[in-house]
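Removed from the display is one protein chain of the complex; every other protein chain stays in position.
Letters A, B and C mark the chains in the order given here, with residues in each chain numbered from 1 onward.
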Amino acid sequence: MPDFVSLPDAVAATVRDGHTVALEGFTHLIPFAAGHEIIRQGRRDLTLIRMTPDLIYDQMIGAGCARRVVFSWGGNPGVGSLHRFRDAVENGWPHPIEIEEHSHAAMANAWAAGAAGLPFASFRGYLGTDLPSVNPRIATVTCPFTGEELAAVPAHRPDVSIIHAQRADRAGNVLIEGIVGVQKEAVLAAEVAVVTVEEIVDDLAAPSMNSTVLPGWAIDTIVAAPGGSWPSYTHGYSHRDNAYYKAWDEISRDRARFQQWLAESVMAAT
Amino acid sequence: MPDFVSLPDAVAATVRDGHTVALEGFTHLIPFAAGHEIIRQGRRDLTLIRMTPDLIYDQMIGAGCARRVVFSWGGNPGVGSLHRFRDAVENGWPHPIEIEEHSHAAMANAWAAGAAGLPFASFRGYLGTDLPSVNPRIATVTCPFTGEELAAVPAHRPDVSIIHAQRADRAGNVLIEGIVGVQKEAVLAAEVAVVTVEEIVDDLAAPSMNSTVLPGWAIDTIVAAPGGSWPSYTHGYSHRDNAYYKAWDEISRDRARFQQWLAESVMAAT
Amino acid sequence: MSDYTPTEVMTVSAARALSNDDVCFVGIGAPSAACNLARLTHAPDITLIYESGTIGTRPDVLPLSIGDGELAETSLTTVAVPEIFRYWLQGGRITVGFLGAAQMDRYGNINTTVIGPYGAPAVRLPGGGGAPEIASSCGRVFITMRHSPRALVERVDFVTSLGFGVTGTERAALGIATRGPALAITDLCVMEPDPETNELVVTSLHPGATRAGVAEATGWDVRFAAALGETAPPTEPELATLRDLHRRTNAAHAVSP
Partner (left out) sequence: MSDYTPTEVMTVSAARALSNDDVCFVGIGAPSAACNLARLTHAPDITLIYESGTIGTRPDVLPLSIGDGELAETSLTTVAVPEIFRYWLQGGRITVGFLGAAQMDRYGNINTTVIGPYGAPAVRLPGGGGAPEIASSCGRVFITMRHSPRALVERVDFVTSLGFGVTGTERAALGIATRGPALAITDLCVMEPDPETNELVVTSLHPGATRAGVAEATGWDVRFAAALGETAPPTEPELATLRDLHRRTNAAHAVSP
């Protein structure tokens, strides 16, 4: 059974400088509250894995948490750039970061391979693209039956994965509904899994025996963090704050404006 | 949108002598009615793929439909042997059959690879066993990152897959609930997919947006076949007829008794 | 009705290229608008798949991101992201994939990764996302983008997604069986690959666009089809439906929930 602790305690107990950390969630269920807590606790030199870095990694990169980012699409969806991510890559601010760049197909397969305990994933991908020439972690394997050459990438195996979900019961079983993304894979691929939830309930009330439920024994830490996915959303509990995603473009564009936001909205908050 | 036809028409239009055919369903949702129709139409030289041949392939083998069986566990679960399967393998009755034998892990991975359009599946398996020495379709691939040698098997890509499911709507979308097995993979891996259902309804009434639903455009043929999984079962519609599974042991043990059953219960039925 | 924007012509043209039988892998922005416009006009049964895992989705409001709640709520079914990329995209079930581009060359090769050298980019773009495998696994690829000489270039700085390759022949050489870029729709014209060379040539000019204007806005020595057509202007129902969709969408995205 997982530990039930506060968000500060969960982050303090699990995330260390230099760790490889994944805060996943595909548009839906992005664990912003946990990301802010990592910023507040001043973690450094993290390798951050996410398919879509999104605002959460833009904020963590701007705050100086990241040494390396493993990703497949680094934009503010429907809005434009991730300005803090760009500033780090283009100008080395607040410090230079390394990037390991993949396609979505590669990242999704790498998550599935990590969850499955495999060392690598193979898939039909990267055909005719320049990505393998700039990413040494893209290789090939040959089908022993047809001779077809397929792309191969290492499995994701983060030290810590943090996801947000709808709810947990008292035994720590977690229900995920709606766009389930790579939430299950991120939890199962990690050495340590932390799940923030909207609420902890007596009865999980899964709509079906086939619902996406993670057993409590496969999770290390549960945190009650209502609203913890904002400005992302939690299906059944909140809607995506698209206006905030648009507003982020202005907040993040300028270093000073970003630092003001960081001080007021993250560091001063609890 | 799939065709909505009768079971005899569906089998006549899709299953040809010499085809590779899969009638899947893991204990649950085994498409017995379709198997009996294949027997009645006298199909021969089929390569039959199923993880667990079960009574359905015991019957088809005894009736002379099979040239080759690709499988991973060939027993009557909880009861004992599949006597018709054994008689074919041990004594060549009604004629010799070839077998291609795997583990469940290999078969499940081969289904997933087939659904994913890949030529092969790799997994950590068959370690230290004799199966690779008797099955040339078990090979290895080497992880390009760690050097670990993994097992590899060809993807399943049958000419025709037939599954049974709870229900379809008028657009041919199909709901599967309960033990979903490899039903989705079998449909998506096949050249032609036939689904028999308990009922065709106006509203699929899936309990959740995350329910296992196959879109109508991914299916070729829908057949209303209420009770079509008996003596297997359809969650929400029927229970497994465990007494019949036990009775099959006596029916199938003797060739003459089996032939009598075949004449009375399959050939004379419609 | 002459009062429409070049972007509207682009979106309407893209929508018209879709049919009821298409299964579309939909990107955000113009592709999403085009696919949903098709669904709300002549192709009510078209299947829209978003890479967030929603299959057969019928949103009333366009999503801002690729995984807005509206997409799951109106889907036939919503699956995990690994499944979308493995069973549905790689499985060869998508008839049309839509791509946008920061840069595209005459063979439909696309760059959405960097402007300038990869290691020291002048502009770091978002990257490939689903595009590298959309480009190879979908039956056909439709490209929508603004027409400018900085966007339609002689040579892309980085091949994020393969078109027909640097000489127009690499797709076949790599053993890729899908068609590749079948249609590029800009705010000025429609381009299609030459059946012999695979070079994208202008096959239809949008209302008001000229050969000279297109040539000036293209970074390579662009060719025009012998039978150069003119894009039919948006009809009143098309425009009304598209504008209603955008109106609902803007209203929904303007305020915090």
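Criterion: a residue touches a chain if its C-beta (ideal position, glycine included) is under 8 Å from a C-beta of that chain, and two chains touch if they have at least 3 such contacts.
As the structure is a prediction and not an experimental result, all values here were calculated from the model.
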Touched by the hidden chain, restricted to displayed chains: A, B
Contact residue for the chain not shown (choose from B:H19, B:H164 or B:H235): B:H235
Absent-chain contact - pick from A:T14, A:S103 or A:N173: A:N173
Residue of B:W111, B:W217 or B:F258 in touch with the missing chain, whole complex considered: B:W111
Where the missing chain touches chain A, by residue: 112, 115-118, 173, 184-185, 188, 206, 209-213, 215, 217-218
Contact set of chain B toward the excluded chain (per top definition): 26-28, 51-52, 71-75, 77-79, 81-82, 85-86, 89-90, 101-105, 108-109, 111-112, 123-131, 134, 148, 178-182, 184-185, 212, 233, 235, 238-246
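Definition applied: only the chains that are shown with their structure count from here on.
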Sites on chain C at which at least two other chains make contact: 72-73, 78-79, 86, 90, 137
Per-residue multi-chain contacts in chain B, two or more chains: 116-118, 209-212
